[in-house]
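There's a structure below that I have some questions on.
Removed: one protein chain of the complex. Kept in place: all other protein chains.
Chain lettering (A, B and C) follows the sequence in which the chains are written, and residue indices restart at 1 in each chain.
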Amino acid sequence: MTQVFLAVVLGVLFTIGTYLVLRRDVVRVVWGISIISQSANVYLVTMGGFDGLAPILSGHGGGDVAATSDPIVQALVLTAIVIGFGTTALALVLTYRVYEEHGTIDMYELGGSR
Amino acid sequence: MGLTTPKSALPTISPVQPTPEVVLAVVFLPFLAAAFTPAVYRLLGERTAYFAAAVALVTLGLVTDQYLAGADGTVAFEWIPSLGVSLAFHVDGLALLIAFLASGVGVLILTYSGGYMHGEPGQAKYYATLLAFMGSMLGVALAGDLIALFVFWELTSLSSFILIGHYTGEKASQYAARKSMLITVSGGLFMLVGFLLLVWASGQTTAIEGTTYSIQTLIAHADAIREVLSASGLLVPVLVLVGLGAATKSAQVPFHVWLPNAMEAPTPVSAFLHSATMVKAGVYLVGRFRPLFLPEDAAVLGEWTLIFAVLGLLTMTVAAMLAVSATDIKELLAYSTASHLGLIIAAFGFANSYGAEAGAFHILNHASFKAALFMVAGIIAHEAGTRKIDRLGGLRKHLPITAVIAVVASLSMAGFPPFNGFYSKELLFESTYYAAKHMGGIAWVFPVVAVFGSIFTFLYSIKFASLFFGDEPDGLGHVHRPPIAMLVPPAILGALVLAISAQPNLFIEGLVGEVYGSVVPGDAHSFSVHFPTELTPYVIMSIITIVVGAVSFPFYDTLHDGINAALRGPTRANWWYDNFVEGLTTTSVAVTPKVQTGLLRTYATWSLFGFVALALGGYAAAGLQIPAIDGLSVSIPIVLVLLVALVAAFAVDIAPSHVAGVLTLSIVGFMVAIFYILADAPDLALTQLVVETLVLVIFLLVLDRLPAFYGDAPDRTVSIRDGLLSLAVGTTVALTVLFSTDASPDPLLQRFFIERGGVPAEHPPFFADFGGGSNIVNVILVDFRGIDTMGEISVVVMASLAILTLVRMRGQGETQ
Amino acid sequence: MSGSSGRTTVISRTVARIVVPIILVTAIALLFRGHNLPGGGFIGAVLAAAAFALVYVIFGLEFIQREILDIAPDGSERHQLVESYRWMASLGLALAVASSLAPLAFDMPFLTQGVLFVEGIPIYHELEVASAFAFDIGVFFAVVGGLLTIVAEVGNE
Partner (left out) sequence: MSTLVIAPLLVALVTAILTLLTRPSDILQRTVSLLGAVGYLVAVVALFDEVILPLGSEPATLVYQVSNWAAPFGISLVADALSVFMLALTGFVSLLVLVYSIASVDGFGQRLSYHPLYHFMVVGVTGSFLTGDIFNLFVWFEVMLMSSYILVLFYSGREHTRAALNYVVLNLIGSAVMLIAIGGLYSTTGTLNMADLAQRLAAPGAYDVALLPTLGLSAVLFSVFALKAGLAPFQFWVPAAYRAAPSPVTAMLAGVVKKVGVYAIIRLYFTIFAAAAIDLSFLGISGNSFLGFFGPVMFVMAAVSIILGGIGAVGRDDVDGILAFSSISQVGFIVLPLAVAATAPSETVRVLGVTAALVYAFNHGLAKSLLFLASGTIQDTIGSDRISDLGGLANRAPVLAAGFLLGALTLIGVPPLSGFFGKYLVFQAAAEAFAAGAAGAGLALAVALAGAILTIAYYTRAWNAVFWGRPSDLVNAALPDRWSIGSRDVAMTDGGDGNLERLELTTQVTVVVALAVAAIGFGIGFEALFATADAAAHAALDTNGYIDAVMNGPGVGLEAATGGGHA
């Protein structure tokens, strides 16, 4: 089933994220990346559809497939969230180190000499 | 026609298969010796020259052995059977002639080097490279396989590069080496493409089984190959491509520019590589492929003649004029070499037998007189201390033997009867005349140009000889006697010139006739030359050449200045080369910073543009229509949560301070967490919530150390451009969501995981074919897709290493 | 922000003293029940890390070193805490890999998980012992160690 609303929301989130990535303030760039990765996760969850229960079975034995949300995308997103955390942390500390080394977090000033 | 068909006109030589071991030794002995040269140099010092000469002598002996055995045929060694490429060697007249030149002139040059290179730096490298070159050249001569030919071909270019750059400290050497490498290796690549098209053609004809790389097999099926090429319109491309290889290597106009610069090499190198042997490779190539492309009965102006006769005559004339404009004796000889190579190529270009004869004979003649002249030039430079033509004169008094050699060789070069150069030039005239007569019309240009060019040849030849006569110019210092090692080799060559001049038919019968056999299709007959006794049209051509040359010799300086005056800017081929190479560098310096700006926004813009273009291109190429929109399809709480997220994201964009931005950013994160709850993903929600908190903490810790906010006030155009790109990215993502949520494939995986993730109702002691947990997401993480998790925790551990490295390696920097 | 205790209030300390243990217990509970209910090594780990981060933000690194881990907070041992976290991460990763390698000894593929039912235990009657749990513990420590290294090292600055 087409998810028109999510399409619009994700489209706008990506628009905002991209716009931030193109800014000159490194912190804003990191924000942009953060929004983009979050949106990608939301996108993945969307691909599982919303028409079920949480994928947690009651007791032993096979569950009801039709009534359960797709657990696969959730597992994927969980992996993606943790990886995303690692990289965001790296990007942040890198920002700090860039500032220490260059005394600026202005992309234009950083890019001055190749 | 078989591969080893006897030449019917040469009954004295019976067809014998070449001895594989000997052929192999001929090619690889020099390489082997080259590998040992550094060690030998440690032992022998400067006498390494004689070691190298001995190696060349052994090689010459081996070549002679095959010649005397009457070897004619192919021996092949397996190399890359999967490709059909073999290390095949083909011995025939042409191969033997070039092999004789490479090894014979090699002996002389290496001996001569023993005197010339006295006290020079880098001798181990010098002799090793010369020997390797000799091996490569022998490989070119004997190669019977296209790839094997190409291998040795490129190796000659490479050794030439190293030898031209011998004086590594000199800018001029570097310039010359790079130029020769750029031109000859590039030309080689074009030739390679030509070869590959030939191989393709061999696969298309039924006459040949499969594809072949064997040159002789191609020649044996020349008609079929030509037919395939003509039918697919590839005949001219192949000729041009192969021709480019030959033209660059043999310094044909306009690729002749590298040859005069190559004179930066030590003179023995110039004599060896850049006159007698390496530059002959191109000529050899044209001769080698002549029977493949030139049908026996080609009476019309075919593609072959059009390309090679024109190229050759143009080069012959232009280079001869340039030789007249030269101010340096080696430069003069270099242009002269290009001119004579043009003569040979032109001769091979004509479809009549005289052309083949002229070409075959002139290869030998040119090598004999030109190598001698280069060695003479080396003696002059070495003993008189200068190579400037206007500073030289009257050398006869100091260098009497050298003078004799120079005069003999110069007259031969001028095409003066009865020297050997005269006979081959006469044959060329004959072939141009017959070509013109057969074809008529525009073809009459051929003989006219041939004579015109020859006049200049005559002029500069006499000029060179005249250095030994007349008065000594002021400023010419004391001229030493050359050491014996430098005198004997040119003397031998001078004697050879005389010998060929005296008994041309002996040499033709012995060797050149067979060369002729190699460059004409089908069964060949030998030929003979005679001193003209009647006034034929081509004898008249020779007379015109000599008379006009002699009459205009007094005006040599005027011609010299005139040509130099005409050589301004674009009329010089060098101008094109220099501007091309310079242009590359300046373009690079100008363009690269515009692409690699160092600005992330440039990089991100292009990368995102690539993403958008690929995605939209893919959707458009598949002809996708935007799917029908069927209502909201999400619950109201989700709508609300996501709207809040949107508003927060927008607020991030316009946040007035870093802290405000981070706080609003975490609102986005928390909204996403709520979204996960609403989307029935409790694990995700939990993780997202906690991760968001952690990120917030780290953000705040880092922000604490950063400067406040950068007023981000981009100009309007930048904002609009960024906005448009962002919108394009957003639209692409939105479309992607629409397209992908429109699909509902068979949910096999989902079904399986839910069926198998949990614990079965009745459980055995130990089982491994059920996930064994109620939380399917966790079961997937630790079991079904456990290896994803493994990778992921590695990333987390590495992230911690990253932070450690970033902080602790501070100040440990490399010396950069 | 090098953890000056002067910047924290009594209230925040008190809150933290109460909240942090609760979070830690929750984290460990999440780890244990993850196979059947929302939770698991990941989530537990992230939550535990968050608890430590909170302590750090409120009390500063010295406090943790001095009060909890009994390490003298002088310059030479500044990195000691980070080192411990690092070991935790490395060992967690090692445990995860080692437990995944174990099935190879039984001629089963890497990462094959199984469940053992121990019957006849008082109260529980039967206990499921999932081999995946060992893996999950490895994940827990790798993630906790990794995240804490990051937080502590950033805080160290």
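The criterion applied here is as follows: a residue touches a chain if its C-beta (ideal position, glycine included) is under 8 Å from a C-beta of that chain, and two chains touch if they have at least 3 such contacts.
Owing to the predicted nature of the structure, the values given are computational and were not obtained by experimental measurement.
Counted over the whole complex, the shown chains touched by the missing one are A, B, C.
Of the candidate positions B:V16, B:A54, B:A76 or B:L189, contact with the hidden chain is made by B:L189.
Here one chain is not drawn; of B:S230, B:S528, B:N579 or B:S607, the residue touching it is B:S607.
The missing chain, though absent from the display, is touched by one residue of B:R47, B:K397, B:R705 or B:R808; that residue is B:R808. Residue B:S740 is the one among B:T19, B:T205, B:T536 or B:S740 that touches the chain missing from this view.
The chain not shown here touches chain B at positions 79-83, 121-122, 147, 150-151, 154-155, 157-158, 161, 165, 168-169, 171, 173-174, 177-178, 181-182, 185-186, 189-190, 192-193, 196-197, 199-201, 232, 234, 581, 584-589, 591-592, 595-596, 598, 600, 602-604, 606-611, 614-624, 733, 736, 739-749, 752-753, 755-756, 760, 764, 767-770, 783-788, 790-792, 794-795, 797-799, 801-802, 804-816.
Although one chain is not drawn, its touching partners on chain A can still be listed: residues 21, 26, 29, 33, 36-37, 39-41, 43-44, 46-47, 72-73, 76, 79-80, 83-84, 86-87, 90-91, 94-95, 97-98, 101-102, 110, 114. On the side of chain C, touch with the chain left out of the figure occurs at residues 90-91, 93-94, 97, 101, 103-104, 108-113.
Here is the rule we use: only the chains that are shown with their structure count from here on.
Centre-to-centre spacing of chain A and chain B amounts to 49 Å, using the average Cα coordinate of each chain.
One simple way to say how far apart two chains are is to compare their mean CA positions; for chain A and chain C this gives 24 Å. Contacts with at least two other chains are made by residues 682-683, 687, 691, 694, 698, 702, 705, 759, 763, 774-775, 777, 781, 789, 796, 799, 803, 807 of chain B. For chain A, the set of residues touching two or more other chains reads 54, 56, 78, 82, 85-86, 89, 92-93, 96. Contact residues on chain C toward chain B in their complex (touch as defined above): 1, 30, 34-43, 46-47, 49-50, 53-54, 57, 82, 85-86, 89-90, 92-93, 96-97, 100, 103, 108, 110-117, 128, 130, 132, 135-136, 138-139, 142-143, 145-147, 149-151, 153-157. Residue ranges on chain C touching chain A, taken from their complex, read 36-38, 42, 46, 143, 146-147, 150, 154, 157.
Across the complex, chain C is touched by residues 682-683, 686-687, 690-691, 693-694, 697-698, 700-702, 704-705, 759, 763, 765-768, 770-775, 777-779, 781-783, 786-787, 789-790, 793-794, 796-797, 799-800, 803-804, 807 of chain B.
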